[in-house]
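Have a look at this one before I ask anything.
Only one protein chain is missing; all other protein chains are in place.
For chain A:
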Amino acid sequence: MSTLVDSQEQNPEHHHTPKGFKRWLYTTNHKDIGSLYLIFSLTMFIVGGAMAMVIRAELFQPGLQLVDPHFFNQMTTVHGLIMVFGAVMPAFTGLANWMIPMMIGAPDMALPRMNNWSFWILPFAFSILLMSLFMEGGGPAFGWTFYAPLSTTYSNDNTALFVFAVHIMGISSIMGAINVIVTIVNLRAPGMTWMKLPLFVWTWLITAFLLIAVMPVLAGAVTMVLTDKYFGTSFFDAAGGGDPVMFQHIFWFFGHPEVYIMILPAFGIISTIVPTFSRKKLFGYASMVYATSSIALLSFVVWAHHMFTTGMPLAGELFFMYATMLISVPTGVKVFNWVATMWRGSITFEIPMLFSIAFIVLFTLGGFSGLMLAITPADFQYHDTYFVVAHFHYVLVTGAVFSIMAGAYYWLPKWTGHMFDITLAKWHFWLSLVSVNILFFPMHFVGLAGMPRRIPDYALQFADFNAIISIGGFAFGLSQLLFVAVVYKCARGGESVPNKVWDGAEGLEWEVSSPAPYHTFSTPPEVK
């Protein structure tokens, strides 16, 4: 104890909130860093969304109207990269930063300075990526999956900037994940045993493991792209003994776990919110933990289901098909558990609960189309069509993004001390829900009818559906500005809220005052 007193005497300002811009640049506080991550993520969500608007505007009618095909390709590529690495992942990391220490009764993250470092790398990494769009030759235009030889032989000269931007993004993610894992393993309050951990913490623990395991593989993949393009190696070139298919194997060994990195924390958020507004304990807590772990382990042995049409031995296609279908078992466990939690609960439909229910229904829909894609012979038909686009936008937008919205609405009053504007939030929810389905649902139809993805122009028979999709897209994009407005208003003021904002809520975060003080749990609470 003496050492703590010492350090406080040396730094009398330590327990006051620092002021000015230095507060944000130099901060070691998990709440500040969490806010930075969330604000950054929201900014990137708008930027990446604007790129989606460009894509939808071009696709509103058949023919080439607004942008040239090369720029269109840059938009699809950078939209994907920004939404994956700039919007969804930092949002979850931001929620982790804010909530994990409060949920486990820790004073902060385990390695606070490294935490700051991993955040501040991100704005720089994305400015490099965005900068390349304005350079001669343009930005990356080979799809976010940067398949060789598109990214090697046929890419523009600025590819090196993409490679190094991805490198430092990866470093940031790895450091963030190490911090989360160490915090959870080492900083739980006394009595917070493993099977008492809130599920959001559990899912993030497993996500962090996935991040540390696969981000370095992505670094390896971009490094090989770099040397193939600029230094004359031939990892992905058959003339030198390499194989372009090898790129896809390495990339998807990263890529598939990456997909679960973007959905496991979502499961954690939904598992937190559904019990609160059903006023019941979560049904099947232990099975949720085991299901999450199984999904994570299975994610390492299913990568080639992204490559059925690329070609692989028959035994490989069978293995990856069955392994993929196996994932629907633990995922099904989760969906049934959420529904069983709501069963005979005293449900109320506050905004976080609305988003959660929308998540459960629409994510399940995305899961079903995933199951269709998992069937190898069927995938031969669906591959690289809008059906795939519909599938992954259902799991990532109505899945991951809706869960982030749900989490933001759930914890926003705790962060700011104010209730958000409920009317505006309701508008946001209903407009999003309707428009997102107008946006993504018809994509199933055009996909099944054979419209390929990543093209700026299309055959005439797809025109009507594409016009509808674009209208849904603009509506969904504009609706998100309401979210910005809600967050801004809530940060500025509003009706004060009690410590326990939602009356069915459980967990340590509801025992501290609202807004949460700058430092919480400097001495850990006793968990019974």
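Everything that follows uses one rule, which is that contacts are C-beta pairs under 8 Å (C-beta built on N, C-alpha and C of every residue); 3 or more make two chains touch, one makes a residue touch a chain; residues count from 1.
Going forward, contacts and distances are computed from a predicted model.
Chain not shown in the complex: UniProt lists it as "cytochrome-c oxidase", one of "ABC transporter ATP-binding protein", "Inner membrane protein YjjP", "NADH-quinone oxidoreductase subunit N" or "cytochrome-c oxidase". Considering A:39, A:66, A:133 or A:171, the position touching the chain not shown turns out to be A:171 (whole complex). Check A:39, A:57, A:114 or A:333 against the missing chain and you find that the one touching it is A:114.
One of A:43, A:61, A:145 or A:233 touches the chain omitted from the figure, and that residue is A:233. Within the complete assembly, A:221 is the residue of A:221, A:307 or A:425 that touches the hidden chain.
For the chain left out of this panel, the touching residue among A:63, A:190 or A:332 is A:190. Interface with the hidden chain, as seen from chain A, comprises residues 1, 3-4, 6-7, 11, 13-14, 18, 22-23, 25-28, 106-108, 110-114, 116-117, 120-121, 124-125, 127-128, 157-158, 160-161, 163-165, 167-168, 171, 174, 177-179, 181-182, 185-187, 189-190, 212-217, 219-221, 223-224, 226-227, 230-235, 238-243, 245-246, 249-250, 253, 313, 519, 522-524.
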